[in-house]
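With one protein chain withheld, the remaining protein chains of the complex are depicted in position.
Chains here go by letter, A and B, matching the order in which they are written, and residues are numbered from 1 within each.
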Amino acid sequence: MKGQLMPESPSAPIVSLRDVRKSFGSLLVLDGVSLDVAQGEVACIIGPSGSGKSTILRCINALVPIDSGSITVEGQEVNRPDLDKLALRRKVGMVFQQYNLFPHRTALQNVMMAPIHVLKQDRKTVEERARALIAKVRLEGKEDAYPGELSGGQQQRVAIARSLAMNPQVMLFDEVTAALDPETVKEVLVTIRELAEDGMTCIIVTHEMGFARELARNIYFIDKGVIVEHGPPATLFANPRHERTRAFLDQIL
Amino acid sequence: MTSSTQNTSSAAWLARVTPVAIMATLVAMAVSIPLTHAFAAPGDPGVIATLLRWTPVIATGFGLNLIMSFVAVILGTASGALLGIAQISTIGWVRKSAFLFTEFFRNAPTLVLLFFCMFLLPFEITIGDTTIPFPPWMKAVVGLALSKMAYVSEIVRGGLQSIPSTQWEAAEALGFSRWDTLWRIIIPQCVKRMLPPWMNTYAILIMSTPLASVLGVHEGLTMTRGAISAEGRPEMLAPFYLYLLAMFFIYTYPISLWTIRLERRYAVQG
Partner (left out) sequence: MWLAIEEWFRWLYDAAGINLTIFYDEYDRSRFLRGVRLTFELSLACIVASVIIGLVGAWLQGSRFRVTNALVRGYVALFRNTPPIVQLFFFFFVLGGIFTFQTDSGTWRLSNFAWAIISLSFYYGSFNIEIFRASVEAVPRATVQAAEALGYTRLKAYIYVVLPLAFRFSIPSLGNNLVSLVKATSLAYAIAVPEVLYVSAEIWSDQLNVPEMMWTLLIFYVGIVGLMVYGLRKLERRLEIPGYSIGRAG
């Protein structure tokens, strides 16, 4: 399963990008990006800063509209004027580098807010599920703490639980460990790994190469808005085909 | 570290100023009494007695000042909050018109706005069969409220914009609509921060209420001047004015202190 160069899933990919282009003003950020992520796959996107990695994620869940190309999630086209954004955000959850917890609410309330207010689910069921999710990210006992009272790693795990509360099919992680102390990075990576092992489709933008190598089925190297190279970690890290990939990996590893 | 010492120092100096300021007022009043007696004709009642005799009239006028400030602050805050929210709207024309509205009423002097309302608002409003009289003091309230509205609009806009855009992003990623995000996530975070400047604008408001006197409203200043001319004693001029100043001071000063205390509290947590 992990040894193939071009993963061919029996079913259609759950997330698919075709020739996506995006400019911010005169700055071309994405220049024809195509990739496929199968259900249950962990895909890691790596590359230098400014290469467009975060933009890809934001285009997938329609936080940023694309100029041309197509993005499909579960067969539904994202780049549509009449897109049902709520339905998309139920399928795709996102965790940010700066955790972005709501500081005026406790950890438990943060996790509960979206299902109650956006999905209009019943409070008791939501609370039960929220407590279970908090336990799952190993923060039992911290339900009533405010984000300001939690460490960076703890806040990030609450953020993951908060996104999971919407029951997504795909989780997007945008350099979620970049703002953390090295000691707390590990606890977040463990949480993500457990998610992946449970079968969640994960698209992860990261600098943590060890993590990527261990977990990803496919790694995509992007530079200046173009996917230069992609493949399973074993081949990509050991034998990068392109010069740019080689140069980048030499810097990182 | 530096900011908290700065804020405690401003609270500390205010604590020291209170006795000085109150003493200064009392001293001014006390000094004016013998001066007044020096000019008073024999047989005239004393300063204190005269002031006390006129107190009900002046206090009633002052009460109208307070009422005008309450009504104006409610109207102004409600409309200003909406205007402030409109200023960050994603809809172009809403945002631009809210901006123009705010700037227009911010740049117009309060007295001019009062004149505007006095002359151009009708003296009674007819809705269907009922005719509601629109007394001058209510027109003054509208003028004051318009001024307050512009200030509140700026405070609200500033407060909303001070919340980092990452909060908006996270809420959007979770599926919150823009309206929901505003009310459940953004506003609760910045309400506290907006409180001290809002209280400052209330202080400005209460101190603009005597402007209505220029337009004939029977509030504190009008009553004081009426009392002065009724008494006809030039030596009572100072005591009467100081009396009115003292009333405003005693009402407004505690509000100032409270505002500074709130500022300190929210700045440290900030």
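Just so we're on the same page, a contact is a pair of C-beta atoms (placed from the backbone, for glycine too) under 8 Å apart; a residue touches a chain by one contact, two chains touch by 3 or more.
Remember, it's a predicted structure, so these values are computed and weren't measured experimentally.
Missing chain touches which shown chains?
B
Mind pulling the chain B residues that touch the left-out chain?
Residues 2, 6, 13-14, 16-18, 20-21, 23-25, 103-104, 106-112, 115-116, 119-120, 203, 206-211, 213-214, 221, 225, 234, 237-238, 241-242, 244-245, 248-249, 252-253, 256 of chain B touch the chain absent from view.
By definition in this document, only the chains that are shown with their structure count from here on.
Between chain A and chain B, what's the gap in Å when you average each chain's C-alpha atoms?
Chain centres of chain A and chain B, defined by C-alpha means, are spaced 50 Å apart.
Spell out the part of chain A that touches chain B in their complex, as residue ranges.
61, 63, 85-86, 89-90, 93-94, 96, 98, 100-104, 113-114, 117-119, 159, 162-163, 166
What part of chain B is in contact with chain A in the complex they form?
Those residues of chain B that touch chain A are 166-167, 169-177, 180, 184-185, 188-189.
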